[in-house]
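All protein chains of the complex are present and in place, except for one that has been dropped.
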Amino acid sequence: MKTGQEYKDSLRGRNIKVYFKGELLDGNTLIDNPYIRGHVNSAAMTYEMAFDPKYEDLLTATSHLTGKKINRFTHIHQSVEDLLTKVRMLRAVSLNTGTCYQRCVGLDAVNAVYTTTFEMDQKFGTNYHERLVDFLKQWQENDWMVAGAMTDPKGDRSLRPSQQADPDLFVHVTQKDDKGIYVSGAKAHMTGMVNSHWMILMPTSGYGEEDKDYCVCCAVPVDAPGIIHIFGRQTNDGRKEEGEIDQGNACYGVVGGECLTVLEDVFVPWDKVFMCGEFQYSGMLVERFACYHRQNYGGCKGGVSDIVIGAAATIADMSGYSKAAHIKDKLNYMIHLTETLYACSVACSAMGTKTASGAYYVDPLLANVGKHNVTQLIYDIDRIAQDIGGGLLATLPSEADLRSPEVGKYVEKFFKGVASVPTEDRMRMVRLLEVMTGGVALVESMHGAGSPQAQRIMYSKLSNLEAKKAAAKKIAGVKP
Amino acid sequence: MKTGQEYKDSLRGRNIKVYFKGELLDGNTLIDNPYIRGHVNSAAMTYEMAFDPKYEDLLTATSHLTGKKINRFTHIHQSVEDLLTKVRMLRAVSLNTGTCYQRCVGLDAVNAVYTTTFEMDQKFGTNYHERLVDFLKQWQENDWMVAGAMTDPKGDRSLRPSQQADPDLFVHVTQKDDKGIYVSGAKAHMTGMVNSHWMILMPTSGYGEEDKDYCVCCAVPVDAPGIIHIFGRQTNDGRKEEGEIDQGNACYGVVGGECLTVLEDVFVPWDKVFMCGEFQYSGMLVERFACYHRQNYGGCKGGVSDIVIGAAATIADMSGYSKAAHIKDKLNYMIHLTETLYACSVACSAMGTKTASGAYYVDPLLANVGKHNVTQLIYDIDRIAQDIGGGLLATLPSEADLRSPEVGKYVEKFFKGVASVPTEDRMRMVRLLEVMTGGVALVESMHGAGSPQAQRIMYSKLSNLEAKKAAAKKIAGVKP
Amino acid sequence: MKTGQEYKDSLRGRNIKVYFKGELLDGNTLIDNPYIRGHVNSAAMTYEMAFDPKYEDLLTATSHLTGKKINRFTHIHQSVEDLLTKVRMLRAVSLNTGTCYQRCVGLDAVNAVYTTTFEMDQKFGTNYHERLVDFLKQWQENDWMVAGAMTDPKGDRSLRPSQQADPDLFVHVTQKDDKGIYVSGAKAHMTGMVNSHWMILMPTSGYGEEDKDYCVCCAVPVDAPGIIHIFGRQTNDGRKEEGEIDQGNACYGVVGGECLTVLEDVFVPWDKVFMCGEFQYSGMLVERFACYHRQNYGGCKGGVSDIVIGAAATIADMSGYSKAAHIKDKLNYMIHLTETLYACSVACSAMGTKTASGAYYVDPLLANVGKHNVTQLIYDIDRIAQDIGGGLLATLPSEADLRSPEVGKYVEKFFKGVASVPTEDRMRMVRLLEVMTGGVALVESMHGAGSPQAQRIMYSKLSNLEAKKAAAKKIAGVKP
Partner (left out) sequence: MKTGQEYKDSLRGRNIKVYFKGELLDGNTLIDNPYIRGHVNSAAMTYEMAFDPKYEDLLTATSHLTGKKINRFTHIHQSVEDLLTKVRMLRAVSLNTGTCYQRCVGLDAVNAVYTTTFEMDQKFGTNYHERLVDFLKQWQENDWMVAGAMTDPKGDRSLRPSQQADPDLFVHVTQKDDKGIYVSGAKAHMTGMVNSHWMILMPTSGYGEEDKDYCVCCAVPVDAPGIIHIFGRQTNDGRKEEGEIDQGNACYGVVGGECLTVLEDVFVPWDKVFMCGEFQYSGMLVERFACYHRQNYGGCKGGVSDIVIGAAATIADMSGYSKAAHIKDKLNYMIHLTETLYACSVACSAMGTKTASGAYYVDPLLANVGKHNVTQLIYDIDRIAQDIGGGLLATLPSEADLRSPEVGKYVEKFFKGVASVPTEDRMRMVRLLEVMTGGVALVESMHGAGSPQAQRIMYSKLSNLEAKKAAAKKIAGVKP
């Protein structure tokens, strides 16, 4: 296993091409870049905590392939207990970063590919599963961070991949030879990509035969030839070039440092290809990944919401209104909502089942329920936090004003709350709450792991409405 | 184990005193009374399903006291799996009754008393736990139905028991001798009481020394001398004396057949007394019972909501609008809400832990979260069901009109939906939805197992807000 | 103008045919029937208050046809002030009945027919408007109560009227001659029908030419030959044959006493026909009626909710918890929701405009907004009321138990709240809250004046989305 420092060091000296605000960033100092540093620190926490005795049980596991102790973020779930531990782990890491640490995407990808390739091989006699296992052994050995790359840009949403004006709007195989395949297209919203070592490409949806070229799954280094990353903007990103306070969470930042990853005829050798045209299993792969990923949100967002609750409660303390009945009630309601999210992640894990491959899979209906709640309840939690936090969330002057020889004294004097609390501390909490309750933090809760409608569609499929109708008819005395 | 029929037979020939609408009901034919029959049928389902191979795994368990196969409704939870199975069992029974079957209350009471008496005996050197174990052996052997009796009438809610104008507004010990104790007072909202064999009395809240006479826990037969039951009214109860259709759920009724149970100097021998004045443990007992009971709601109400969803979907089918996008979306949302409730019950079970007694206890925070969601989401589910169900829920004529030689033809003709569905069937579904989405069904979701504020209070106690504040400060860079 | 007593007297001695529970009720004593009496009392309030100096300004108006003082429930709105006064009037009447008084339906019908026939005559050269004016003069003179009859049974909702297996599932013209027309079919959910003098039949939706036989509007006495009414069941209707307390609102009942009104070849002379085949105006008529009717709900339900708030607050007083912060906050929130409903009714009135006929019409978008809020917020208000009201709402024994020589003393003793309040009073408030927050009261809020989806559809039509898009593009700097 890598330490946090080893992880960071391993990200230097790559040929990775990352553009931001029109400039090519230097791959060697990429992780020192103020726009990227926080995301790296956050991801590094998944490495650091594995060496912390307090969290070791949560952050490590025993490889079912090698028997060695590995970072849990590289583990194939071997039991319901593993699924539950994943959720506990996510909440624990969030409590230490207050934001996304990105590494769950690769974990979910490998579990999805692992279980799907096993069943696909059984059906078609292919050997994708074996290839994946080989790759996974290296992955565990090197304790890589791997990005899961599913979402295509999608162009006109009313058209399928092969119907688009531009065939590259979905990643597809452009050429095959005896050495491997070539893929083109792009993946959007790529969490943690630029500070990962590899990515696993997956199709963005289940397809029929007419779109089988879009049914491709494979592993590629993030700095492979033909790959360019364009790093997205974040809310208040400009503040990362200023002082510490105004960033809110200066060390770990916010959300996952998403980028657009462009692929132009990228070569992938056959031993890293895990699906290539088997459209019949594209739906299963996507659903498996989606459900593993939706499992997470009550864990990671649960921990993130704990910080939001803590920040709101602290501002109330610092401002002198924490004893007001309506403040206490609002905090209790935030706790209620946070634990509701957590309950869903726990439940879909507890109801997990063994797949043909031996790996455990979450209950897909409950995993969707959890993510769907996130798309609503995080907004509620953050709204209440802004209620408690007060108008300063929108009008506080900058740290530069606090430090100013001319006006610093006024900032100090007039943004003081309870007399015993330093104004700077109160400003820090306001800025933390600001960064956690607005912009990208909200949007990520809405669209990460699938937009709300994606979950609604799954309900129709997974909930067995016919059985409910039959039971209702029986009780009402309606003959079948 | 008793069969359903044996259970029913066992309820005849008792000296139980039940009043309804000012009349004393005949104890011998009590269970044939139209106001009571449905509740008995529903409770009997917990006996019947234990003999059904399809449900045997859910409905039976192995006694940790005797090693014998017992009905799970008499079982002390020996593992997390037991806690999870309880939730699955509740959902399964609800799917067969569409309503409350009342028997969980005694189950939760005995688990709460079991775990509390163990710890109380350790502290005080008493032998309450042993007494309970003896009683429980008979209970399991006889497969009794036992009512859990906690809620006192409470009088003026701003006063403690000993401050009330009338000391009997909370059950209390009036006298003790070497044979036993005498208790007076009443218990309100007693679910399933008149079709139970025994009741377990418990204090209604945790108290201090000044209210120690109110800290009493004991088992009493429901037909013991000095006990009178006054059976409560239910929504549309008058229809139980009419035909079948208008009742909606003619076989099983609705909610739990609650009553007021009055106790006047009721004698309880010492071997049936499990707490008597140990006020220090009254809070623990109440909290344990509350949490075990709050665990249930995502199971039982989950199953009940499945029926509501099925009924709404069936009415949509029968009326020709089940293909409308907004109807499908509303059904999906009902499913979402139902599974959210279920998730909470599963989660608090999965996070259950072993108590000192060896019995397993649910995660109390998550159990409260589940019940609190019930107080809101059942209202949402039922509101949507009424949206789908249509205005007929409020204006449908009676079954007598359908059967009338004069106007039956009009009812037949004009309440026809899709041509192929008999009007009577559509009327049955409307009546089922009516009974399940209004009146007592809603109120029970609100107040059963504790009113919403009771859960909010628990959040303050259970959620460790200080740790959240500390984590937020650390991330914001605020020095401790 | 009629007094309340004169109104009641005028309902005797008719040939009206009303069936309930399979029995033909006696027309002469119809208004004494326990199932109907409350609805009559409630409607009579609209007559009584017109003679009360305190309410005279609200309940009366000056006829624009005759210059005479008339009951406002027979008035054509001549100004925005008239529209606003209507809303104030509705809230005032509700505050005195706690339930529906039914008479707004005819008022809304006549305003809709008045404005539509004027424009239809202008287009087609017909003389429907003149006929209506003649009829309206008599109506005002006699101070009739007139039912508005729009909703057809509708059969299979996926089919239009002429596509139904049974042509009678929508009211239609079966024959015409020089004296008049003959209509057949039925109207469902007919509010206040059996205690009205006349009904105005209207089509249930806008149609095309293929359904023009269904585009018929005319006035018919409720006891005309060929008409049969089948009175619907209401929640807890059986209690109306028992004592007073258990009814909750023994004097005025709940909701509008809906029935199914069957028409078999009912003759209507030409001077009472206001539309006959002019399908082009069927949509306008329906929309006008719907919007006038949706205007009401913040008025009438506002007043009804005031009573719910008052009842909940009184129970809190009587039980000793009215000083708890969460109770106060819940009452404030109920007030907030109630006033939100009221605001919508006020707003659609204030934004009303003059039609070609000279009569004033509400703002249709805001009228829909008001009704749509009712379909959600009444459920919220009633849910909170049930929260405050407590579990007794579902388990309280009957009045007969309170009166019982054997158990009355226990009821008296154990349902006492604050010592100074008689138990009977507390029971009365619990029963009032029960009847107002469940069953038909909720369903009426959902479906009366159109189900939620009916309002959503209107939003697409009325909100000018294209203008919003254009404004957004301009601000974003997108060229048109």
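To keep things simple, chains are lettered A, B and C as they appear, and every chain counts its residues starting from 1.
Methods note: a residue touches a chain if its C-beta (ideal position, glycine included) is under 8 Å from a C-beta of that chain, and two chains touch if they have at least 3 such contacts.
Small disclaimer: the values here were computed from a predicted structure and weren't measured.
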Practice problem: Tell me which residue among A:60, A:234 or A:314 touches the hidden chain in the full complex. | Solution: A:234
Quiz item: Looking at A:48, A:213 or A:258, which residue reaches the missing chain?
Solution: A:258
Quiz item: Residue-wise, where is chain A in contact with the chain that is not depicted?
Solution: 19-24, 151, 153, 155-159, 164-166, 168-169, 186, 188-189, 228, 230-239, 242, 246, 255, 258-260, 262, 319-321, 323-324, 326, 375-376, 379, 383, 386-387, 389-398, 400-401, 403-404, 406-407, 410-411, 413-419, 434, 438-440, 442-444, 446-448, 451-453, 456
Quiz item: If the missing chain were put back, which residues of chain C would it touch?
Solution: 84, 95-98, 244-245, 248-252, 306-311, 313-314, 317, 328-329, 331-333, 335-336, 339-340, 342-344, 346-351, 365-366, 369-370, 372-373, 425, 428-429, 431-432, 455-456, 459-460, 463, 465, 467-473, 475-479
Quiz item: Given the full complex, what residues of chain B touch the hidden partner chain?
Solution: 325-326, 329
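The criterion applied here is as follows: only the chains that are shown with their structure count from here on.
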Exercise. Find the geometric centre of each of chain B and chain C from their Cα atoms only, then give the gap between the two centres in Å, rounded to an integer.
Key: 38
Practice problem: Could you tell me which residues belong to chain A and also touch two or more other chains? | Solution: 329
